[in-house]
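A single protein chain has been omitted from the complex, and every remaining protein chain is retained in its original position.
Our next item is chain A:
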Amino acid sequence: MNGPRFLRAGERGVLVEFSSLTEAMALRAAIERSPIPGVTDATSGARTVLLGFDPAVVERSAVEAAVAALEIVAAPDGGAGAPVEIPVVYDGDDLASTAELLGVSTAELIAAHTGRTWLCAFGGFAPGFGYLASDGWALEVPRLEVPRTRVPAGAVGLAGEFSGVYPRESPGGWRLIGRTGLSMWDPARTPPALLAAGTRVRFVEAARG
């Protein structure tokens, strides 16, 4: 694995860029194991991790040196812990068209979606929305050309290399393949988000109801 690129993101940010999602996720795990003094927060992206630091405590070059010195070991399934099971009724409006686009049957698409462990790579878009990735998921799904103005809460979608569940009603351009009744975001719960960076996920086909 090549070393990461360090990009300046303002006076108190280092954007660490990798060539793969797996490496970016591994950096997160490495930093949780060995925190870097003066680094106040870490936020994940698809190829990147943004490290916020306090310039009064640590210099940018020292943050970069500390990251470069970390042993970054990619854990393909994200490590220990039972995965969160998300029951899904596969009746999304885009299920058939997405399967056709990918050159598979709807049954094959459902089997591929349920037959693997997903890992929450990063959050964003809305509270409780996790970008779920899975090693070996070879399907690159284009977003809708015209995003929907209204996607219902619980809609399960695909976009790019990711799958995700809409935590609440919102606009959205992901291709919808199903829906779940699970609450992805509940401020009264600790933690409020069902999925956070590092959470493992299995989708389970549920009966239509």
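The working rule: a residue touches a chain if its C-beta (ideal position, glycine included) is under 8 Å from a C-beta of that chain, and two chains touch if they have at least 3 such contacts; residues count from 1.
Going forward, contacts and distances are computed from a predicted model.
Colleague: The complex lacks one chain in this depiction; which UniProt name from "PD40 domain-containing protein", "Lipid II isoglutaminyl synthase (glutamine-hydrolyzing) subunit GatD", "ABC transporter permease" or "Carboxyltransferase domain-containing protein" does that chain carry?
Modeller: Not shown, but named in UniProt as "Carboxyltransferase domain-containing protein".
Colleague: Using the document's definition of touch, tell me which of A:126, A:182 or A:206 contacts the absent chain.
Modeller: Among A:126, A:182 or A:206, only A:126 touches the chain that is not shown.
Colleague: Counting contacts across the full complex, list the positions on chain A that touch the omitted chain.
Modeller: Spelled out for chain A, the touching residues are 7-13, 15, 40-41, 43-50, 52, 122-131, 160, 167, 185, 187, 191-193, 195-198.
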